[in-house]
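A single protein chain has been omitted; all remaining protein chains appear in their positions.
Chain lettering (A, B and C) follows the sequence in which the chains are written, and residue indices restart at 1 in each chain.
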Amino acid sequence: MPELRYIRAINQALADALEADPSVILLGEDVSAAGGAFGATRGLRDRFGAERVIDTPISEAALAGAAVGAALSGLKPVLEIMFMDFTTLVMDALVNQAAKARFMFGGQRSVPLVVRTPHGGGLSAGPQHSQCLEAWFAHVPGLKVVCPADPASAYGLLRAAIADPDPVIVVENKALYATKAEVPEVLEPVPIGHAAVIRPGRDLTLVSYGGAVHTCMAAAGILANEGIEAEVVDLRSLQPWDEATVMNSLSRTHRLIVVHEAVEAFGIGAEIAARMADIGFDELDAPILRVGAPFMPVPFSKALERKYLPSADAVVQAARKVLA
Amino acid sequence: MPELRYIRAINQALADALEADPSVILLGEDVSAAGGAFGATRGLRDRFGAERVIDTPISEAALAGAAVGAALSGLKPVLEIMFMDFTTLVMDALVNQAAKARFMFGGQRSVPLVVRTPHGGGLSAGPQHSQCLEAWFAHVPGLKVVCPADPASAYGLLRAAIADPDPVIVVENKALYATKAEVPEVLEPVPIGHAAVIRPGRDLTLVSYGGAVHTCMAAAGILANEGIEAEVVDLRSLQPWDEATVMNSLSRTHRLIVVHEAVEAFGIGAEIAARMADIGFDELDAPILRVGAPFMPVPFSKALERKYLPSADAVVQAARKVLA
Amino acid sequence: MTSSHRAALGENQMLKLYADMLLIRRVEERLGRLFADGEVPGFIHLSIGQEAVPVGVMSALTADDTIASTHRGHGHAIAKGMPLDGFFAELLGCEQGLCRGRGGSMHVADLSIGMLGANGIVGAGLSIALGSALAHQRLRRNAIAVAFFGDGALGEGLLHECLNLASLWRLPLLFVCENNGWSEFSPSAGQITFRLADLVPAYGIPYVASDGNDVVAVSTKAADIVAHVRREGPAVLECFTTRMRGHYEGDAQKYRDPAELEALAARDPIRIAKEYLRRLDVGEERLQDLLTDIDCRIEAAVAAARAGSAPDFETAKADTYTPVDLH
Partner (left out) sequence: MTSSHRAALGENQMLKLYADMLLIRRVEERLGRLFADGEVPGFIHLSIGQEAVPVGVMSALTADDTIASTHRGHGHAIAKGMPLDGFFAELLGCEQGLCRGRGGSMHVADLSIGMLGANGIVGAGLSIALGSALAHQRLRRNAIAVAFFGDGALGEGLLHECLNLASLWRLPLLFVCENNGWSEFSPSAGQITFRLADLVPAYGIPYVASDGNDVVAVSTKAADIVAHVRREGPAVLECFTTRMRGHYEGDAQKYRDPAELEALAARDPIRIAKEYLRRLDVGEERLQDLLTDIDCRIEAAVAAARAGSAPDFETAKADTYTPVDLH
C-alpha cells in the first residue's frame, strides 16, 4: 500500500472533487496563488484555474455568508478558514443561515457547502491559534461535523463532505498535517456518521477522534504491555456520531473512556458520555471517564502546552482507574 | 414579601449597579431612548444619562470588542445583545479576546464585562430568534455563564455578574420576562457558581436552569400526586456549575434527570450527565436521562413549537422511566 | 430601457406597477388585521409605505435573477412572485405554507422564483446575495442577484466586506438600500455617520439614489442600473422611503412625532402611483376593479390558509437534513 501524508490526502480529495464536479469551487485566504497557509490547496489553481480556486480578502463573515448564497444558487463551495479559532467570525452564516435554510424554507433546497478548518495545539501557536471548537458546531441542528485522524479518512471524509447535500464542517488536526500513513491504492469516500474500530480489545473502550486517536493508540500499546486490551474507536464523524458502534463496543468491554484534545468541560466527550450513561447504563461496570484539555486557554509556552495537551499517560491512568 | 416581575428585577439590578459604581455603563441597540427591545433598561437613561446608557448602531461585533477594550481601560460595560441568536456575531470578541485576555496577558488585568442576552422559544419567534446557545459559552475557559429562573435570581445573578472581575454571559429567558414572583424586601446579589435546591425530594433529582426550572416544578407537582417526590435543583450558574449540590442531591435520590430548553445533543445537560456518570457513578441506581429540545431548528408554527419545547409531561415520563 | 423610460411609461406598465404595489399593500393591511386578531403568531414587520421599492426593482428583474431580503420581506417576496396561498399559509404557520410553517414572516422564501428568503439577521442577506451573484457569474448565467437591506444595516461590517468583494470580483450584484430613516425605535441618523452616496464610490461602485416612494422613479432607475449590473458588475441603488407603520405590528410608535406620521400620507407610494394613472386617464372604475380583484385573491388565500393544516412534527424534524434518498 502506498503512503500518503494527511495534508496530501486533503489536497487529493480537493483535486478529485474539483475534477468530478464542475460546481465545486474553493475559497479562502491565500488558497489559490499561495496554495494555502498549510499547503492544502497547493497546485490546484494551476490545474483548475483561479475561477474555481479563489483567493479572498480577509473577510471571513462575508465569505461564509457568500458560501450559503452560492450553495443555494448551484455551486458547491468549499471554504477554508485558516485556523478554527477564526470560526468565531463565521458563526452567523453557519449557524443562523447554512444550518437552518433547508429546514426553515420547508425543505425547498439544501445547502451543500463545506468549511475546512484546522484545530489543535502542539505548535506553540498560542491561545488564538490552537482551539478545538467542534462541540459548538455539533450542538447545531442542520450542521454535520467530521474530524479525520488519518490520511485515508482525511481523504474520504472530505470527499463525502463535498458530496453531501448539507453543510459540513471538516475539522482537520494541524499537528497531523505532516503525518504519513498507508492508504489503499484507490482512495474512497468515507461515509459520514460511521465510526471505525481501529484496534479491537476486550477490557475497555477508548472513544476518540482526530489527533487524540493517536494518543489512544499509544496508550493502548502501553496498556497491552500490562495485559490490558483496550479497544480504540475512531469516531471520524462527530455530528452525527456513531452511537451504535460505541454502544456495541461498550457492551463488550463494559468500560468507557472518551478522549479528545478539546477542552473536557462541555466538549464532545460530554455528549458521548451522557448518551452512554443513558442507553449504555446497564452495560457499565465502572464510571465513564473523560480525558480532555483542562479548563484554561491553550498556553503558548512549550512547557505549559505539553502539560495542557491530553497525553497517552493520562489515558493510561484513566484506564487503570476504570479497571481498578 | 413584595412581588416583582423578572424583567423589572433585571431593570432594578441595572439601576442599582449604575448607582453603586460609576464605572458601569450600558450599551446596546435601543437600550437608551427606547428602554430596550424587551424593556430591561426602561427609565435608566432618564436617571443616569445618555453618557452611561448608550444607544448603539447595529454593529454587534465592534460593540463586543469595544466592551473588551473598555473593560481593560477602567469601565464595566454591560452589553445587551437583543437575542441570543445574534451572539453569533460577537463570538470573536467574547471567545478570543474577553475570555483569554486575563490569562494570556499573564494575569496583568481582568476583563470585567457583562453580556446580557435573552434565549428561548415559546413566542413563535422562529428559528433565528429563539435559540439557546449557552453551551457554547460554557465550553470556553475564561467565561462565566449564568441563567436565572426567577426574579430574585435575575436580580442577584446580574448584580453578581456586574460585580465580577471576569467576563460573564447573563442568559435571560425571554418567556420569563413577564412572569412575577415574590422576592425578599431587600434584593441581594446571588453568588455565581451556586445552585439552589428549590424543591426537596427523595426519589429522584431534576437538575435544570432558566425556563425549564418551571417545567421541572410542574412535573414535580404531577409526580407528587403519584407519590413520587422529585427534588428540583436550579443550577442558576452554568459555568462554573455547582457540582457539589448536584452530587449531594444525587447521593440522596440515586436518580438523575437533566432538563433544559436547549437542544439536548451537546447541550449543558451533557456535561452534567457526563460528570455524574463519572463522580456519581456509584450512587446511580438508574440511567441518567436528559430532557431537552430535539435536534432541529426552533420551528415557527405554534403547533410545531409546542411539540418542540420540552414539556412537564416529557419530564414526568422520564421520571417514571428512571423509577421503573 | 433608458431614463427616457419614465416619460414613455405606458398605461399597461403603469397599471402593472400599481397593481403590484396595491397587492402588497392590501396583503399587509390584511395581515395587520389578522395579527391584531391573534391569527398570526410571532411578530411581523410590515412594509406599508415602502411598496414602490420592491415593485420598482422587481420590474427590472427576470425570473432567473435572485434576491435576498430582510426581516421586512413581504413586499420583496410578493413582488418577486411568491404565490399568495403559500404566503398566507406560511404566516399562519400551516403545512401549506411555502416553508411548511417552519419559518413564518421573517423567513418567507420561494427558491423556485429566486427568492432566497427574508432574514431575521440584519445584514445577512447582503452576503447571501453576494454568494448568489458569485454562482451566477461562475456558472455563466445571465442572471444577477439583488441584496435588499435597510438603513439600520448600514451599521454592520458585513456591508463593507460585501461592497469590497462585489467590486473585487465584479459580481452581478445590485445592493438596494431601503432607507426609511428608522432602525427599530431610533432614527438611523443617530447611528450612521456617512451617506451611502459618499461611501460607495470609494469602492469603485456606481451609486444611484431614488425617491423610494415613486414607483416610476424606482423602476426607471432600477431598469438602468440592473442593465449596468448585468453587463458590468455591482452597483448600489438607494431608495429613500417611508415606514408608515410601527417597527413591528403592535409598536405604538410613541417615539415618533405625530406630525411626521401625518405628513407621510402625502408620500404614500400608492397615492403617488395613482396620480400617474390619473394623468394617463385611467378611470377610477378600473382601479376599483383592480382592488376588488386583489381583495378577492387575498380573501381566497386567507380562507385557504385558515383551512390549512398544522404541520407534522416528525416530518419537520426529518427535514433538518436532506433525506438520504435525495443524496
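What we mean here is this: a residue touches a chain if its C-beta (ideal position, glycine included) is under 8 Å from a C-beta of that chain, and two chains touch if they have at least 3 such contacts.
All figures in this text were calculated on a predicted structure; none of them were measured in a lab.
Asks: Based on the whole assembly, the unshown chain contacts which displayed chains?
Replies: A, B, C
Asks: So one chain is hidden, and I want to know which residue out of A:N11, A:T56 or A:N173 touches that hidden chain in the complete assembly.
Replies: A:T56
Asks: Quick one: which of A:G74, A:G126 or A:P240 touches the chain that's been left out?
Replies: A:G126
Asks: Which is it among C:L31, C:I121 or C:L158 that touches the chain not included here?
Replies: C:L158
Asks: For subunit A, which residues lie in contact with the unshown chain of the complex?
Replies: Answer for subunit A: residues 29-30, 33-34, 37, 55-62, 85-86, 88, 123-129, 294-297, 299-304, 307-308 touch the chain left out.
Asks: List every residue of subunit B that touches the chain not included in the displayed model.
Replies: Touching the chain left out of view, subunit B contributes residues 23, 25, 51-52, 56-57, 59, 61-75, 77, 92-93, 96-97, 101-110, 141-142, 144, 163-166.
Asks: Touching the hidden chain in the full complex, which residues of subunit C are there? Just list them.
Replies: 154-161, 164, 167-168, 190-195, 198-199, 201-204
Throughout what follows, only the chains that are shown with their structure count from here on.
Asks: Please flag the chain sitting at the greatest distance from subunit A, going by CA centroids.
Replies: C
Asks: Starting from the mean Cα coordinates of subunit B and subunit C, work out the distance between those two points in Å.
Replies: Subunit B and subunit C have C-alpha centres separated by 36 Å.
Asks: Round to the nearest whole Å and give the separation of the Cα centres of subunit A and subunit B.
Replies: For subunit A versus subunit B, the centre distance works out to 30 Å.
Asks: Of all the residues in subunit B, which ones touch at least 2 other chains?
Replies: 85-86, 88, 126-128, 295-297, 299-300
Asks: Which positions in subunit C are in touch with at least two other chains?
Replies: As it turns out, subunit C has residues touching two or more other chains at 97, 99, 101-103, 107, 119-121, 157, 316, 320.
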